[in-house]
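One protein chain omitted, others in place.
Chain lettering (A and B) follows the sequence in which the chains are written, and residue indices restart at 1 in each chain.
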Amino acid sequence: MPANTRRASAADESMPYRYDDGVDLGVTGFSFDGGEAGSPDYDDRVLPLHEYGPWEVVEIDVSVTLDPSVARVFPDDEGPPFPAEPVVVVDCEETQTRYAVSVGDDHPPVELETFETTVELERDLFRGTVRLTPRLVRTEPCASGLPYAPNEGMRVAGGGGWTVRVDDPPEDHDGFPFVYRDFSQESMPPVELAHSLSRHPEEKMMINDQHEGIVDVMQSGLTSGFRPNLKRFLKADFGVMLWVQLVLWTGTTVAETGTTEFDWQAGVVQELATHEFGDHLFDSDADYDTVERELGRRVDDPSELRDFVGDLFEAAQLYTEYGRQLERFVDREAP
Amino acid sequence: MSSTKWEFPDQESGLTDYHSIPTAEALDRDLETFVREVLQNANDQRLDNDDPARVTFDLRRLTDELPEFLGSLEWGDEMQSPSQLRWHVERATENDQARDPGLRRFLNGFDEEELLVLTIHDENTTGLVGSETDNSEPYGALVKDFGGSQKPDSSSGGSFGLGKTVLWAFSGVSTVLFNSVPHQPESDHEPPRLVGRSILPAHEHRTPERTFTNHGWFGEDDEEEIERLGRPPSLWDDDGAASDLAESLCVDRPSDRPGTSIGVVGFRVPGEDLQPDPSELSAQFRHAAVKHFWPAMVRDELEVFVRTPDGGQTQVTYDDAPGVRPFVECYDAAFADHDSELSAPGEIGATTVEVTVPAENGEVVDDPTPEYETECDLIVRRLSPTDAESLDADDDSALSRNTVARLRGAQMIVDYVDESSLGDRASDFVAVLVCGEAQAAPGTEPSDEQRALEQFLKRSEPTQHDEWKGSKNDYLKKFYSGTIVKEVAALAGDRLEAALAELVREEVESGDSVPDMDDVAPVTEGRDTNENGGGKSAIEWDERPETEFDGRRWTFSGEGGPRDDDHGEWTVALELVRLDSDESTSDAIPVDSVTPQTAGVGFSTDGDGVELDVPADTDTVAFEGESEPVVGEGVSVSEAFELGLITQAKLRVSAEVSTGGGE
Partner (left out) sequence: MSEISVLSEAGRDLVVEDDAFPSDPEADPPREELERHVQTLEVASDVELDLARLHEAVERALGVFDTGRQEQRTSLDSALAPVFHQCLDVPTRVASHIGFWQYLALFEFSHLIDARWGGRDGIDVEEKYLGTQKDLYSNHVARLWWGAELTFDGDDYLATHRLFERQRLVNYVLDSSFRRYRPAAIAFAETLWTEQSSTIDAVASRFNDSLSTIQLETRSRTEVRNQLEKIREHVG
């Protein structure tokens, strides 16, 4: 493909019959073992159960509301009430568990209104995340046929779900995983190396688990005090080291091959192109392609590289707010 | 009908002992201390039964009733005499050697139209037992001697016996009334018994050779008894006199149960406004009561009520100091089995803190206890979001994260120790350190070790009972021989920290991930490919590509062209696919035909899809097309769904535009 080609894509997904998105799943609250109640995160539609505990059973109070727009998926002569049933699908990938909870007990047929029920989850049967998804499902065949869903058992309407977090989401799904390494193990870098990046495909920051003091700091979940303050600063410090390495790695790949090799490298270029991180290194309005080209050029040319590394350290420090974190640390911990 | 009077004993002038204010020590106390000490007295004097001690705070602003109150109090009229209180108060303010500015201020501000009286009723308590002269009983101790304390057992909240002086410090006129139903009545009297006491600076007698001392008593005007005791005796209810008087003095008993009603006349908080806001005071009573006495409340040993100005009364609950809730959770579970690890928020774990109780000094104590090596129980709760909310909802900085509440058998929190400097792989927590007789499960007898530790810690408490103090504590050192300072200090210091660390510390091994590091370098998700055609997509759609099922085939259409007019040849590839159960793409649906609506556009089939080839001079193209039939011969529509032939489908469009004179 010639370099001067621009690509674009578009897509359209469609159901083969009338389908409506007017089913709303609401969570009004949840409580554990008939006692302590928790509060849902309404912004992200998440129930952070992992922040509570220990518990054996959680009861989640849900409501399913059928919007008037849902009427359009049924022919005029079918209702209201309509021959369908609202359900909440419970799905947990990790424990291979998937089932539907019928909402309310006197359905079908249904009016377009709000139904309430309680979804009970036994902790022993779930791990990780559980998805709750509302659906409206036909309970009889449709005499009119298309464009209406013709068979019973077909979903004719749905809506956004909620995520139930039974356990802490695994850290390394969100970022470059930072892991403790025992450097005394073979195939590990020498002890002198306090941190490093391993090669493709998973970039890792390594902290020696023998450094008890550092481990204490990094493991501290406290919100105030010496260690949490130091931890905030160390995170900025590690951030600088890591970003410098990631950018240089990406730059050398671009210099060698003309483009990025891995998704994360494209991500690094994207980060540089869209965040203030890149403004210190490139034109602030440089687009992705420009940043990629420039990055390759500055890393490729030894005379440019010297300046670039200096600029890069500055940019990474600004980006991670290194100075502010250090200032805060000194401010709070000075004797 | 018996009459009452005030009597201040007098002494020869010049004896300087009386030129001091006995309540001076209590003058810097805040309302919290007041509530603590009042409740502690009631809690200590709880009767030995299954019912809780009940304490009611009743704050009244007297206006219409004030003349009757003052009359009953023998406050005094224009025709003043030393048998009336006002006479003494006015003279006491003139003592230059023992100034009590609060007293002066009260007198200046008091217009006899309004007066605040706080009455504290305790019920199911021992009451003021004892004859007029028996100083070993509570009554005698109260009326006679401020230096001693009479409380039922060794776990009681007081060691120095000055607790009650706090009452007078909170009276603008330094006068407190007591109306009590003792649980063991005096044989020849009908309860309740009523007595008042005032503590004022010494003041001048009518004759200059004599001086009135600090202490004044209010009681029955019985010359014979006054002669015998040097003060009036308490007024009993033998002819209903005490009950009637108590009612007009706001200290009438709320029930027949034993206990005492204490009236603080002219209630004020030392150093604050003379006219405090009753509703604000009420909130402070509630908060302080819960903050310090939730252990007794948990064990159903104490209940506290606050009476509102409208006559209603409400019980104090944990909601009045929400910050105690996580501690209550800990303590509630104190006698259950626990893990030695806290892996999840809201989990409770337990460990112990070692302590050596030194041997008692045989020269001071009869039957001294030997040295005991024992331990306190430490219950720790890792905070859940609900806990954090509770702590945040409380303005009191003592009730915060990473704090240890300490208590002994008195079931009162001695103090809250800040352990936020502890950070060994820890998450936010709260803890309760249970010591001494509190370590005995409800319904069981404390062990000898627990009793000894109880006594040791109790003796280490200063007057306010708000810490355990080993250093510079001569009182404590008098009772023991051995290591004292270090043992007391360890319960707040290194040993406590070590025990906490053991419980909240998480083991980390090679390969474990470092928490909360995602924001340091998030995995960036690769490049945004403008899937939705928004932003700076190379193609601008006049009509976005769409697909629709017509009952037999999938149809599709769209119209658009390169955003940038300076372009070379361009192509649009179209593809239809089925979606499966996970809404991910499955097999292709072959395109049967496509019709470019624009002249000069060629097309070629590309597998199951189709590609439109557009010359450089064409800026937009419109297209329409359809798939091959998805429903085969002899298959009904209904069946075609069951067979997975008619499914959700996706139209995929990808365009490539050569730029910069690509011809």
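Worth a mention:
One rule holds for everything that comes next: a residue touches a chain if its C-beta (ideal position, glycine included) is under 8 Å from a C-beta of that chain, and two chains touch if they have at least 3 such contacts.
Worth saying up front: this structure is predicted, and the values here are computed from it rather than measured.
Across the complete structure, the visible chains that the omitted chain touches are A, B. Of the candidate positions A:21, A:44 or A:94, contact with the unshown chain belongs to A:94.
Considering the whole complex, the residue from A:26, A:80, A:109 or A:128 that touches the absent chain is A:128.
The chain that is not drawn here is touched, among residues B:133, B:317, B:343 or B:397, by B:343. Within chain A, the residues in touch with the undisplayed chain are 15-17, 54, 56, 85, 87, 89, 91-100, 123-128, 135, 137, 149, 151, 153-155, 182, 186-187. Looking at chain B, the residues touching the absent chain are 339, 343, 509-512, 578-583, 586-587, 635, 639, 641-648.
Going forward, only the chains that are shown with their structure count from here on.
Note on chain placement: the centre of chain A and the centre of chain B lie 37 Å apart, centres being C-alpha means.
Within the complex formed with chain B, the residues of chain A that make contact are 1-2, 4-17, 36-39, 48, 50-55, 141, 145-147, 150-151, 154, 170-172, 174-182, 185, 205, 207, 209, 215-228, 231, 235-236, 238-239, 242-243, 246, 263-264, 266-271, 287-288, 320. On chain B, the positions that touch chain A within their shared complex are 344-347, 384-386, 401-402, 420-428, 506, 508-533, 536-539, 541, 544-549, 551, 554, 556, 558, 562, 564, 579, 583, 637-638, 641-642, 646-660, 662.
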